[in-house]
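Have a look at this one before I ask anything.
Note that one protein chain is taken out, while the other chains of the complex remain in position.
Coming up: chain A.
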Amino acid sequence: MTDATPAPLAPRRHLPSLPVSLIVGIVLLAPLAVAAVAGSWLAPYPYDEMNIMSRLQPPGPEFWFGTDEFGRDVFSRTLVGTGSSLVMGVAATALSLLAGVPLGLIAGYKGGRIGEAIMRAMDVLMSFPPILLGILVLAVTQPAQWKAIVAIGIVYVPQVVRLTRAITLELMQEEFITAARLRGENAAYILFHEILPNIWPPLAVEASLRVVFAILLGASLSFIGMGAQPPSSDWGLMISEARPFVEQAPWIALCPGFALATAVIGINLLGDGLRALLDPRNTGAH
(Lines give C-alpha, C1' and ligand atoms only; values in the text may rest on other atoms or scores of the structure.)
Protein backbone atom coordinates (compact mmCIF):
# COMPACT_ATOMS: atom_id res chain seq x y z
CA MET A 1 0.00 0.00 0.00
CA THR A 2 1.66 3.13 -1.16
CA ASP A 3 -1.30 5.33 -1.84
CA ALA A 4 -2.46 5.97 1.70
CA THR A 5 -0.45 7.81 4.23
CA PRO A 6 -2.88 8.16 7.09
CA ALA A 7 -2.73 11.20 9.26
CA PRO A 8 -0.55 10.64 12.33
CA LEU A 9 -2.55 9.11 15.12
CA ALA A 10 -3.68 11.51 17.75
CA PRO A 11 -3.10 10.22 21.27
CA ARG A 12 -6.11 8.13 22.25
CA ARG A 13 -8.19 9.50 25.02
CA HIS A 14 -8.93 6.94 27.67
CA LEU A 15 -11.46 8.70 29.85
CA PRO A 16 -13.70 11.31 28.34
CA SER A 17 -13.91 14.28 30.67
CA LEU A 18 -17.25 14.51 32.47
CA PRO A 19 -19.83 16.82 30.94
CA VAL A 20 -20.61 19.87 33.10
CA SER A 21 -24.33 19.09 33.12
CA LEU A 22 -23.61 15.68 34.60
CA ILE A 23 -21.59 17.17 37.43
CA VAL A 24 -24.20 19.83 38.23
CA GLY A 25 -26.92 17.17 38.11
CA ILE A 26 -25.04 15.00 40.58
CA VAL A 27 -24.39 17.97 42.87
CA LEU A 28 -28.12 18.79 42.92
CA LEU A 29 -29.23 15.21 43.46
CA ALA A 30 -26.65 14.27 46.10
CA PRO A 31 -28.37 16.02 49.05
CA LEU A 32 -31.69 14.56 47.93
CA ALA A 33 -30.18 11.12 47.89
CA VAL A 34 -28.85 11.64 51.42
CA ALA A 35 -32.30 12.81 52.52
CA ALA A 36 -33.93 9.83 50.87
CA VAL A 37 -31.75 7.40 52.76
CA ALA A 38 -31.35 9.16 56.10
CA GLY A 39 -34.35 11.52 56.15
CA SER A 40 -35.95 10.21 59.31
CA TRP A 41 -32.70 10.52 61.29
CA LEU A 42 -31.89 13.96 60.01
CA ALA A 43 -35.35 15.40 60.57
CA PRO A 44 -35.44 17.76 63.58
CA TYR A 45 -38.99 16.62 64.49
CA PRO A 46 -40.94 13.42 63.90
CA TYR A 47 -42.72 13.88 60.59
CA ASP A 48 -46.14 13.06 62.00
CA GLU A 49 -45.93 14.85 65.35
CA MET A 50 -48.85 17.23 65.55
CA ASN A 51 -48.69 20.33 67.70
CA ILE A 52 -51.95 22.19 67.87
CA MET A 53 -50.29 25.13 69.62
CA SER A 54 -47.96 25.89 66.73
CA ARG A 55 -50.30 25.54 63.75
CA LEU A 56 -49.43 27.39 60.54
CA GLN A 57 -46.29 28.91 61.99
CA PRO A 58 -44.25 30.93 59.48
CA PRO A 59 -40.63 29.93 58.93
CA GLY A 60 -38.46 30.89 61.86
CA PRO A 61 -35.59 29.65 64.02
CA GLU A 62 -37.77 26.99 65.60
CA PHE A 63 -39.44 25.67 62.45
CA TRP A 64 -37.10 26.46 59.54
CA PHE A 65 -39.73 26.16 56.86
CA GLY A 66 -42.77 26.70 59.05
CA THR A 67 -45.50 24.30 60.06
CA ASP A 68 -48.66 23.04 58.42
CA GLU A 69 -52.24 23.16 59.55
CA PHE A 70 -51.67 20.43 62.11
CA GLY A 71 -48.52 22.05 63.42
CA ARG A 72 -46.24 19.49 61.80
CA ASP A 73 -42.76 20.64 60.80
CA VAL A 74 -42.71 21.14 57.02
CA PHE A 75 -38.96 20.62 56.72
CA SER A 76 -39.06 17.31 58.58
CA ARG A 77 -41.94 16.10 56.46
CA THR A 78 -40.12 17.08 53.26
CA LEU A 79 -36.99 15.26 54.38
CA VAL A 80 -38.88 12.13 55.27
CA GLY A 81 -40.94 12.31 52.09
CA THR A 82 -37.89 12.42 49.82
CA GLY A 83 -37.51 8.69 49.69
CA SER A 84 -41.08 7.86 48.79
CA SER A 85 -41.26 10.61 46.17
CA LEU A 86 -38.04 9.70 44.43
CA VAL A 87 -38.82 6.00 44.54
CA MET A 88 -42.19 6.76 43.02
CA GLY A 89 -40.65 8.70 40.13
CA VAL A 90 -37.68 6.49 39.42
CA ALA A 91 -39.40 3.13 39.85
CA ALA A 92 -42.40 4.08 37.73
CA THR A 93 -40.11 5.35 34.98
CA ALA A 94 -37.94 2.26 35.13
CA LEU A 95 -41.05 0.14 34.82
CA SER A 96 -42.28 2.03 31.77
CA LEU A 97 -38.86 1.70 30.14
CA LEU A 98 -38.68 -1.99 30.93
CA ALA A 99 -41.98 -2.63 29.23
CA GLY A 100 -41.87 0.09 26.59
CA VAL A 101 -38.41 -0.25 25.09
CA PRO A 102 -38.71 -3.91 23.99
CA LEU A 103 -42.22 -3.31 22.66
CA GLY A 104 -41.04 -0.26 20.74
CA LEU A 105 -38.05 -2.10 19.33
CA ILE A 106 -40.22 -4.97 18.14
CA ALA A 107 -42.86 -2.64 16.69
CA GLY A 108 -40.18 -0.71 14.80
CA TYR A 109 -38.22 -3.73 13.64
CA LYS A 110 -41.00 -6.08 12.70
CA GLY A 111 -43.56 -3.61 11.44
CA GLY A 112 -46.45 -5.26 9.65
CA ARG A 113 -49.17 -6.86 11.72
CA ILE A 114 -47.17 -7.28 14.90
CA GLY A 115 -46.13 -3.64 14.80
CA GLU A 116 -49.66 -2.50 14.11
CA ALA A 117 -51.03 -4.61 16.96
CA ILE A 118 -48.57 -3.14 19.44
CA MET A 119 -49.17 0.42 18.34
CA ARG A 120 -52.96 0.14 18.40
CA ALA A 121 -52.83 -1.38 21.89
CA MET A 122 -50.76 1.62 22.93
CA ASP A 123 -53.32 3.96 21.38
CA VAL A 124 -56.03 2.35 23.50
CA LEU A 125 -53.88 2.79 26.59
CA MET A 126 -53.20 6.42 25.72
CA SER A 127 -56.84 7.22 25.21
CA PHE A 128 -57.48 6.70 28.92
CA PRO A 129 -56.87 9.76 31.06
CA PRO A 130 -53.88 8.89 33.29
CA ILE A 131 -55.79 9.46 36.51
CA LEU A 132 -58.58 7.18 35.36
CA LEU A 133 -56.07 4.49 34.53
CA GLY A 134 -54.50 4.91 37.95
CA ILE A 135 -57.87 4.64 39.61
CA LEU A 136 -58.67 1.58 37.51
CA VAL A 137 -55.61 -0.21 38.80
CA LEU A 138 -55.96 0.92 42.38
CA ALA A 139 -59.71 0.93 42.87
CA VAL A 140 -60.07 -2.83 42.83
CA THR A 141 -57.58 -3.40 45.63
CA GLN A 142 -56.31 -1.63 48.71
CA PRO A 143 -54.19 1.40 47.88
CA ALA A 144 -50.47 0.90 48.32
CA GLN A 145 -47.43 2.73 47.04
CA TRP A 146 -46.17 -0.12 44.90
CA LYS A 147 -49.52 -0.29 43.18
CA ALA A 148 -49.35 3.42 42.44
CA ILE A 149 -45.92 2.84 40.94
CA VAL A 150 -47.25 0.08 38.70
CA ALA A 151 -50.18 2.23 37.65
CA ILE A 152 -47.97 5.18 36.76
CA GLY A 153 -45.49 2.92 35.00
CA ILE A 154 -48.26 1.58 32.78
CA VAL A 155 -49.53 5.07 32.05
CA TYR A 156 -46.17 6.04 30.60
CA VAL A 157 -45.53 2.90 28.54
CA PRO A 158 -47.14 4.25 25.34
CA GLN A 159 -44.88 7.31 25.23
CA VAL A 160 -41.79 5.16 25.60
CA VAL A 161 -43.01 2.73 22.94
CA ARG A 162 -43.74 5.52 20.48
CA LEU A 163 -40.37 7.18 20.98
CA THR A 164 -38.48 3.90 20.75
CA ARG A 165 -40.36 2.85 17.64
CA ALA A 166 -39.81 6.18 15.91
CA ILE A 167 -36.06 6.04 16.47
CA THR A 168 -35.93 2.36 15.51
CA LEU A 169 -37.74 3.03 12.25
CA GLU A 170 -35.25 5.75 11.44
CA LEU A 171 -32.28 3.54 12.31
CA MET A 172 -33.64 0.66 10.25
CA GLN A 173 -32.96 2.78 7.16
CA GLU A 174 -29.31 3.14 8.10
CA GLU A 175 -26.84 1.20 6.07
CA PHE A 176 -25.09 -0.30 9.07
CA ILE A 177 -28.26 -2.29 9.70
CA THR A 178 -28.10 -3.59 6.13
CA ALA A 179 -24.48 -4.45 6.73
CA ALA A 180 -25.46 -6.43 9.83
CA ARG A 181 -28.11 -8.34 7.88
CA LEU A 182 -25.56 -9.06 5.18
CA ARG A 183 -23.17 -10.71 7.57
CA GLY A 184 -26.02 -12.87 8.80
CA GLU A 185 -26.95 -11.38 12.17
CA ASN A 186 -30.22 -12.46 13.75
CA ALA A 187 -32.94 -10.04 14.79
CA ALA A 188 -32.02 -10.11 18.48
CA TYR A 189 -28.45 -9.05 17.80
CA ILE A 190 -29.51 -6.27 15.47
CA LEU A 191 -32.09 -5.00 17.97
CA PHE A 192 -30.00 -5.12 21.10
CA HIS A 193 -26.49 -4.53 19.79
CA GLU A 194 -26.91 -2.34 16.75
CA ILE A 195 -30.10 -0.37 17.41
CA LEU A 196 -30.41 -0.17 21.19
CA PRO A 197 -27.11 1.68 21.83
CA ASN A 198 -28.28 4.36 19.43
CA ILE A 199 -31.62 4.69 21.20
CA TRP A 200 -30.24 5.34 24.69
CA PRO A 201 -29.34 9.01 24.28
CA PRO A 202 -32.81 10.33 23.38
CA LEU A 203 -34.32 7.81 25.77
CA ALA A 204 -32.18 9.04 28.65
CA VAL A 205 -33.48 12.56 28.15
CA GLU A 206 -37.04 11.30 27.84
CA ALA A 207 -36.69 9.18 30.97
CA SER A 208 -35.40 12.09 33.06
CA LEU A 209 -38.53 14.05 32.12
CA ARG A 210 -40.71 11.03 32.84
CA VAL A 211 -39.39 10.83 36.41
CA VAL A 212 -40.70 14.30 37.05
CA PHE A 213 -44.10 13.61 35.55
CA ALA A 214 -44.31 10.39 37.50
CA ILE A 215 -43.70 12.22 40.81
CA LEU A 216 -46.41 14.72 39.95
CA LEU A 217 -48.84 12.05 38.80
CA GLY A 218 -48.08 10.18 42.01
CA ALA A 219 -49.07 13.35 43.88
CA SER A 220 -52.34 13.50 41.99
CA LEU A 221 -53.05 9.89 42.88
CA SER A 222 -52.19 10.60 46.51
CA PHE A 223 -54.46 13.59 46.44
CA ILE A 224 -57.45 11.50 45.50
CA GLY A 225 -56.39 9.00 48.11
CA MET A 226 -54.95 6.40 45.81
CA GLY A 227 -51.25 6.76 46.46
CA ALA A 228 -49.38 7.62 49.62
CA GLN A 229 -51.81 7.66 52.53
CA PRO A 230 -51.95 10.39 55.18
CA PRO A 231 -50.31 10.94 57.54
CA SER A 232 -47.33 9.55 55.63
CA SER A 233 -45.37 12.28 53.92
CA ASP A 234 -44.86 12.62 50.23
CA TRP A 235 -43.93 15.77 48.27
CA GLY A 236 -46.86 15.52 45.96
CA LEU A 237 -49.21 14.87 48.85
CA MET A 238 -47.76 17.79 50.81
CA ILE A 239 -48.21 20.20 47.93
CA SER A 240 -51.75 19.00 47.43
CA GLU A 241 -52.58 19.39 51.10
CA ALA A 242 -51.07 22.88 51.18
CA ARG A 243 -53.41 24.12 48.49
CA PRO A 244 -56.27 25.32 50.79
CA PHE A 245 -53.81 27.33 52.87
CA VAL A 246 -51.85 28.85 50.03
CA GLU A 247 -52.94 32.40 50.96
CA GLN A 248 -52.60 32.10 54.73
CA ALA A 249 -49.48 29.95 54.83
CA PRO A 250 -47.71 29.73 51.44
CA TRP A 251 -44.62 28.27 53.12
CA ILE A 252 -46.21 24.87 53.51
CA ALA A 253 -45.85 24.28 49.77
CA LEU A 254 -42.53 26.06 49.50
CA CYS A 255 -40.23 23.43 50.95
CA PRO A 256 -41.59 20.38 49.09
CA GLY A 257 -41.97 22.51 45.96
CA PHE A 258 -38.35 23.55 46.18
CA ALA A 259 -37.28 19.95 46.72
CA LEU A 260 -39.34 18.82 43.74
CA ALA A 261 -37.84 21.55 41.53
CA THR A 262 -34.34 20.56 42.61
CA ALA A 263 -35.07 16.95 41.77
CA VAL A 264 -36.55 17.92 38.39
CA ILE A 265 -33.59 20.05 37.38
CA GLY A 266 -31.09 17.61 38.82
CA ILE A 267 -32.54 14.60 37.03
CA ASN A 268 -32.81 16.54 33.79
CA LEU A 269 -29.21 17.61 33.92
CA LEU A 270 -28.19 14.11 34.88
CA GLY A 271 -30.05 12.73 31.86
CA ASP A 272 -28.52 15.28 29.54
CA GLY A 273 -25.08 14.65 30.99
CA LEU A 274 -25.51 10.91 30.55
CA ARG A 275 -26.50 11.42 26.95
CA ALA A 276 -23.35 13.42 26.33
CA LEU A 277 -21.22 10.93 28.21
CA LEU A 278 -22.61 7.96 26.29
CA ASP A 279 -22.00 9.61 22.94
CA PRO A 280 -18.64 8.49 21.52
CA ARG A 281 -18.48 11.80 19.67
CA ASN A 282 -18.25 13.51 23.04
CA THR A 283 -14.81 14.95 23.54
CA GLY A 284 -15.55 16.49 26.88
CA ALA A 285 -16.07 20.17 26.33
CA HIS A 286 -19.64 21.37 26.64
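Quick notes on this one:
Everything that follows uses one rule, which is that contacts are C-beta pairs under 8 Å (C-beta built on N, C-alpha and C of every residue); 3 or more make two chains touch, one makes a residue touch a chain; residues count from 1.
Definition applied: contacts and distances are computed from a predicted model.
Selecting from "Phosphoenolpyruvate-protein phosphotransferase", "ABC transporter ATP-binding protein", "Cation/acetate symporter ActP" or "Fe-S cluster assembly protein SufD", the unshown chain of this assembly corresponds to "ABC transporter ATP-binding protein" (UniProt protein name). Residue in contact with the omitted chain (choice from A:51, A:198, A:220 or A:262): A:198. Considering A:61, A:112 or A:280, the position touching the chain not shown turns out to be A:280 (whole complex).
Residue-wise, the contact with the chain that is not shown comes from A:179, picked out of A:179, A:246 or A:261. Touching the omitted chain from chain A are residues 1-7, 9, 12, 174-176, 178-185, 194, 197-198, 280-281, 283, 285-286.
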